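All protein chains but one are shown at their positions in the complex.
Coming up: chain A.
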Amino acid sequence: QHAIQRCSQWRCYASASSAGLSQDKITERVMTVIKLFEKISAEKLTIESHFMKELGLDSLDHVELLMAIEDEFGFEIPDQDAEKLNKPSDIIKYLCEKMEVDYK
């Protein structure tokens, strides 16, 4: 009888849950980055506030903001996706999809 040996080493690619990522953590990080952006006043900021219409950012400010988010999360956001991210909730949803975290 051969004992089936269990594999003692598992090759594990870091999954989102193992890295401790959840939608709440992502939301917190995104909102921190946005609040640190000096062109945005923290009082008017909500998750649904539109960057250009409500917070008064122009397109170059938008680019700077997305670059700050790219630096925070460590990966590049391509142009065609970047154009659509106009509210913090869009950014959170996009990041959840990219990092395979469940979005509710």
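Definition applied: a residue touches a chain if its C-beta (ideal position, glycine included) is under 8 Å from a C-beta of that chain, and two chains touch if they have at least 3 such contacts; residues count from 1.
Quick note on the criterion: contacts and distances are computed from a predicted model.
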When you check the chain that is not on display against UniProt, which of "BHLH domain-containing protein", "V-type proton ATPase subunit a", "COMM domain containing 10" or "NADH dehydrogenase [ubiquinone] 1 alpha subcomplex subunit 6" does it turn out to be?
-> "NADH dehydrogenase [ubiquinone] 1 alpha subcomplex subunit 6"
Where A:Glu28, A:Glu48, A:Glu64 or A:Glu100 are the choices, the one touching the absent chain is A:Glu64
Extract the touching residues of chain A with respect to the undisplayed chain.
-> 59-60, 63-64, 67, 79
